[in-house]
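Here the structure comes first, spelled out in structure tokens, and everything after it is commentary.
Of the protein chains in this complex, all but one are displayed in their positions.
Order as written gives the chain letters A and B; numbering starts at 1 within each chain.
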Amino acid sequence: MLRKLIAVLLAAVMVLSLAACTAPATTPSADTKEAEPEKEEEAPADEAEEEAPADEAEDTGDVADYGGITLTFMNSKPEISDEMEAIVKGWADQHNVKIEFYETSNPTDTLTQKYAAGDGPILAVVDSTQIVEMGEEKMLPLDGAEWEGETKLAWYVNGKLYGMPLTVESQCLVVNKKAVEETLGREFDKSQYTTTETFEALLAELREKGMENPIIMMSESWSMCGHLFAQMMNFQDGTAQGCFDFVDYIKDGGDAYDNEMFKNQVKIYQIYSEYNINKADPLAAVYDLNCSYLVDGEAAFMSNGTWGWPDLAAMGADVNDYEIMSHPIDNDLTGRVQASATKFIVIDNTIATPEQQEAAKAFLNYLTMTDEGQKALVENCGIVSAFSNNPYAPADPVNTSLAVDYMATGKTVNTVPFGAPSDFRTTMEPYIQKLVTGLGTDRELADALNDYWRSHEPNGR
Amino acid sequence: MNELKGSQGSENIGASARIWSGIKTVFAFLLFVVYMVPFVLVLINSLKQKVNIIKTPLKFVDEAGPQISNYVDAFNKMGYFQAFGNSLIITGCSIVLLVVCSSMCAYILVRRNYKACRISYYLLISYMVVPFQVIMIPVLAIYGNQFHLLNNRLILIIMNVAYGTGFATFLMYGFIKSSVPLALEEAALIDGAGVFRIYSGIVLPLLKPILATNMILQTLGLWNDYLLPSLVLGKESLQTLPIRIRAFNGTFTSDYGLMMAALVMCVTPIIILFIFMQKYIVGGIVSGAVKE
Partner (left out) sequence: MYMQRKEKMSRKILLFLLFAGPSMTLFVMFVIVPFIYGLYLTMTNWDGFSSTKEFVGLQNYANIFKEKDFWSSIWLTFRYVIASVIFVNGIAFLLAYLLTSGIKGENFLRAGFFTPNLIGGIVLGFIWQFIFNRVMTTLPIFPEQSFLSDPTKAFWAMVIVETWRASGYMLLIYIAGFVGVSPDFIEAARIDGANNRQILWRIRMPLMMQSFTICLFLTLSSAFKVYDMNLSLTAGGPYGSTRMAAMTIFEKAFTYHDYGMGQSEAVVFFLIMLVVAVIQLRVTSKREVAA
């Protein structure tokens, strides 16, 4: 009895001292009078939780106990939010950590607000953009992490490691293979249709055989004007240097209009517009309706990416019918898909205490170095791991296709760390939309691109 | 309410007037139907599967029958009771404080011609054209980064009062100026009553209609408010209904069924409140916003 009492008291003291030194980070309200009722509510819970793992640790001795500290976790990948939350909380329960989990679909704005309020997330799932812009200022360098050697896709800024790659994704065509084969009446081998010429012929054949508009071009700006257009720089020669060279070529007075990959890209827009199932109104296409077109076989190719599977599955897509395919490219990179790590986990370096950073690092190790974490990430979240030591294969056909058809054979393009500044897409958007709807020309698009790069610097140089 | 009706009643004489009145009724109801269309769409689609919302938005009933599951899922996913409780506490406390503070403030601004009163009035009015985003980052930097006051319902309530003061005082100012007779107050003054006694004993009871109007208009605004609560309430356990609804808008796609069901559940309490309080709203604005 006495022992128990002492344990409780010790735990309470520990909680209080932790609350005191982590106040700004985890319990910002703890030092305000107004919050006292709340604090009282929390305290007994702390003590109760405190006790159990302490005993456990005595028994097992190998599960780290972080003494009930709180970690905030920002997730910017809403489509796997439930799964991610379950993984984080599962880990936290084992290690006596409390998690405050929140999601955002706009990590830049949310991080700006959170940092302004002095309440940056201790762990955050972010895009490379935020690491480029805020990494050195706000995030913890992770050099020498246990997992560093297991991946080539981690994000570095000026030689320092900041982002643990969470997932590999590809911007590509998602194919309803069954629909293609049924329409064609023969086996479909995507390797035959990797250039604009052959792909256009395929589309024409599909149209002739009854599938009027086999392509789904999405209207969302991030897709039509972001992902699709980025390709024209990524596929210059498939390296970051190639992208920088292209920018320099423009800066030196060169004209994008004369660039082969630019012509290729314009051709892609033209083909996709011609065979677009949303041809009548390309700018008002609805994402979910597009998914249902593909699943119902009204169209066969969706210009989207590997992240789209849950949305297709929600429409009743059959696992056996789908694969991914490269956009038609006419240069040496033909048949390759763009694939890179698209989300990264970072750790805060502004308000996080050493204890919190330790725990956060341990969580990253759990995701990358333990069987349980690796499995949960791939199987529960349905993603492609960026780590060579992760033995698990993705469960869905789209990610499997990426892993087997492209990554395993080295047919991918990755131009990290090249990146366009954050106003690139909004600047180019009107010209791309006009090209697609026929109100503008490739000449105008090239001029806009020339103007842009002559007044902006690319990221990542 | 009755005196609001039929102010043009004397015009309704003769057959042509009756036809004209009929036309007006039909026209008003037609417009009403147009106004209601979005609500009907939300309601019928909240009972459908996602696929069918997208494919057949106009169909009244899902081919598989009404789907209650959207409501159940949305209810669970958004933690409805907790979020509802938070919304209720935050809106309720903010409203009471706001109405008390701003009615007192409006009273002194109307009745005293101090320089401080005039300046205060112009500041409060000017704030009505300031978008909140203009002061958002400074507010976060000062009260979050410097004083660590965020993540707390009380601070949100206080901020709601601060940001609602402009509009609330503006409405009350007009009402007191036009509808509270000075003679009553002067009589009380002669009887030796202090200013606070005059306010609480004579003025406040006369303010009932505009207090009700204020309460309802502010409730609508606060109940739906998203930006400020999302900045102040980082913890899930503190969050209000609109913040939880936003969780149904993903990066790529919106969960329309859940979103619409959640919307219905969020708006219904307010509609019920509105139906009960309706006559006060109109009554309050009638006597408040307009000089007689």
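Following the convention adopted for this analysis, a contact is a pair of C-beta atoms (placed from the backbone, for glycine too) under 8 Å apart; a residue touches a chain by one contact, two chains touch by 3 or more.
These numbers come from a predicted model, not from an experiment.
When the whole complex is considered, the residue among B:41, B:93 or B:206 that touches the unshown chain is B:41. Within the set A:103, A:133, A:169 or A:348, the residue that contacts the chain not displayed is A:133. Checked against the hidden chain, the listed residues B:47, B:83, B:159 or B:258 yield one contact partner: B:159.
Shown as candidates are A:331, A:426 or A:441; the residue that touches the absent chain is A:426. From the set B:47, B:90, B:105 or B:211, the residue in touch with the chain omitted from the display is B:105, counting the whole complex. Take chain A: the residues that touch the chain left off the picture are 108-109, 111-112, 115-116, 133-134, 137-138, 221, 280-284, 286, 289, 421-423, 426, 429-430, 433-434, 437, 439. For chain B, the residues touching the chain absent from view are 1, 3-12, 21, 24-25, 27-29, 31-32, 35-39, 41-42, 54, 57-58, 101-102, 104-105, 107-109, 111-114, 116-117, 120, 123-124, 126-131, 133-135, 137-139, 141-143, 158-159, 161-163, 165-166, 169, 174, 182, 185-186, 189, 195-196, 199, 220, 224-227, 242, 245-246, 249, 254, 256, 259-260, 263, 267, 270-271, 274-275, 278-279, 281-282, 285-292.
To be clear about the criterion, only the chains that are shown with their structure count from here on.
Of all residues in chain A, only 23-24, 27-29, 31-32, 34-35, 38, 72, 76-79, 81, 100-103, 105, 112-114, 116-119, 220, 286-289, 291-292, 307-308, 311, 314-316 touch chain B in the complex they form. Only residues 50-51, 54-55, 136-137, 140-141, 143-146, 148-152, 154-155, 231, 234-236, 247, 249-253, 256 of chain B touch chain A when the two sit together in their complex.
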